[in-house]
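The following block contains the structure, expressed as structure tokens.
Only a single protein chain was left out; the remaining protein chains are all shown in position.
In order of appearance the chains are A and B, and numbering begins at 1 in each one.
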Amino acid sequence: MADSKRRYVIPGDVITTGPYRPEQNVILEDKKIIATTVGISEIYDDSVKVIPLTGTYIPKSQDLVIGKIVSHSSLSWEADINSCYVGMLPASDVFGRNFQPDTDELTSKLKKGDLIAARIVNFDRSRDPLITIADRDLGKIDSGELVKISPSKVPRLIGKHGTMIQVIEMATNATITIGQNGLIVVACDNPVGLLKAKKAIQMVDEQAHMANLTDKVKEMLESNSE
Amino acid sequence: MGGRESNLVLLDENGIRCDGRRVDETRKITIKAGVLKNANGSAYIEFGDNKILAGVFGPRDVHPKHMADTDTGILRCRYHMSPFSVTERKNPAPSRREIEIGKVIKEALRPAVMLEKFPRTAVDVFVEVLQADGGSRCAALDAASVALADAGIPMRDMVSACAAGKVADTIILDVNNEEDQAGQADMPMGYMPNLKKITLLQLDGVLTPDEFKKCVETGIEGCKLVYEIQKQALKDKFFANGGE
Partner (left out) sequence: MTSTSILDQLKRTKIHDLLEKGERFDGRRLDEPRTLSIETGIIPKADGSARVRLGDTEVVTGVKIQPDKPFPDMGDKGIFICTAEILPLAHPTAEPGPPGEDVIELARVVDRGIRESGMIDLSQLVLEKDKSVVGIFADNSVTDHDGNLFDACAYASTVAILSCKVPKWEMKDDIPTLVEGQKSSPPITTIPVSVTMARIGDHILVDPNADEWACMDARITITTNSNGSICALQKGGDDGFTPEQIFKCSELAISIGAKIRKQIDQARG
């Protein structure tokens, strides 16, 4: 933490005073910029934010998320997206515009327990977020294992320009689908690769705040190979 | 409260209390953050002989639905003592005292948590007293605060708690069980250390206006001491080995 503009903070810590714009996880009170979560504060030229090290997932429009179908009505499915809000997937999204509630049976396409890769269509806090799976890279997930990490660690798992996730995928031959909501699907034909990929993901979850993490993960992935 | 015949010397001529402490000393306090696997946030505190576990879930869906608020998240808090936590076994069913303490702790935390960002959800705080000693509600509040931070619930400040009181006509910090039974006043306090606001305050006993002022000031100093320990607990979990 040599850079004096980055600092570990807990809720209530005064990060700085002055004419800064408060951004994520920060509030302005009486000219003081105060952290509202446990994390790392960053001061820019005209704004201050805190990168959280914990916390729940708040849906954001266009986010890719992994969801689990938990129930359905005659018109839509409800998906657990690891958030305080439940994702709503309208039947028309899957059946198309000509969806007929009396004849088209929802469970023929998706049932309780199914995992989906979905995108958040829109979200305002007054109602549950709308999600869609109508895209080439979205839809029901047929293979792989679900891994859960803290949503706040997802950027670290992806890495700058995708560097971290590429390191893991290349070393293990796994295909990893990362949901912004902290849910991740790891698919790999090779059980050893699968185990190593899961281990690497867990490492990032536990050590996201530490320096040189990419190197450490690389080392771990290489050292175990027989 | 007070008045019981006791052989106990609450304060001797050297200013030493019945458990060996000075008037401005707290009992031994340790806090560990992140001790449970299922809860979103958790903390375990030992405050004197109090052993208390706090767990937080949320923000999450509210059941029953009619309890949800369309404009803001709600905070719920349950304070419960295990049957084996006190000298005479306690019935597992919640008593009126436990329910009141749960409410008071909730109202101490409410000013700190920022739930306006999560309409129609609830943040649930569950505190379980595994072993009780005097001042369990303050210890419970200290653990609950750390558990909320551990869960990443946005807060404008931590809440730190400690009791002050009066024994042998002297204002003391952190009242233990014997002092609570045989002393003259017990004042539990919860305080937001950066915003400098008192969010929990109760009084059992009689204080003159001057004593009251001194008691509040002493309580605030105690809360500040506990704040440092809460900070360290979060640092140990989240910032260990990261370098500063």
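Things worth noting here:
As a convention for this text, a residue touches a chain if its C-beta (ideal position, glycine included) is under 8 Å from a C-beta of that chain, and two chains touch if they have at least 3 such contacts.
Keep in mind the model is a prediction, meaning the values are calculated, not measured.
Checked against the hidden chain, the listed residues B:T26, B:S85 or B:T199 yield one contact partner: B:S85. The residue touching the chain not shown here, chosen from B:F57, B:Y191 or B:Y227, is B:F57.
The chain that is not drawn here is touched, among residues B:M114, B:L130, B:A168 or B:L201, by B:L130. Within the entire complex, the positions of chain A that touch the omitted partner chain are 68, 70, 80, 111-115, 141, 143-146, 185. For chain B, the list of residues touching the undisplayed chain reads 36-39, 42, 49, 51, 53-57, 60, 78, 80, 82-89, 92-93, 124, 126, 128, 130-132.
To be clear about the criterion, only the chains that are shown with their structure count from here on.
Annotation: 34 Å between the Cα-based centres of chain A and chain B. Residues of chain A that touch chain B in their complex: 1, 8, 10-14, 25, 27, 29, 34, 36-38, 52-56, 58, 84-86, 125-126, 152, 209-211. Contacts from chain B toward chain A in the complex involve residues 40-41, 58-61, 70, 73, 112, 114, 117-121, 149-158, 192-195, 231, 234-235, 238-239, 241-244.
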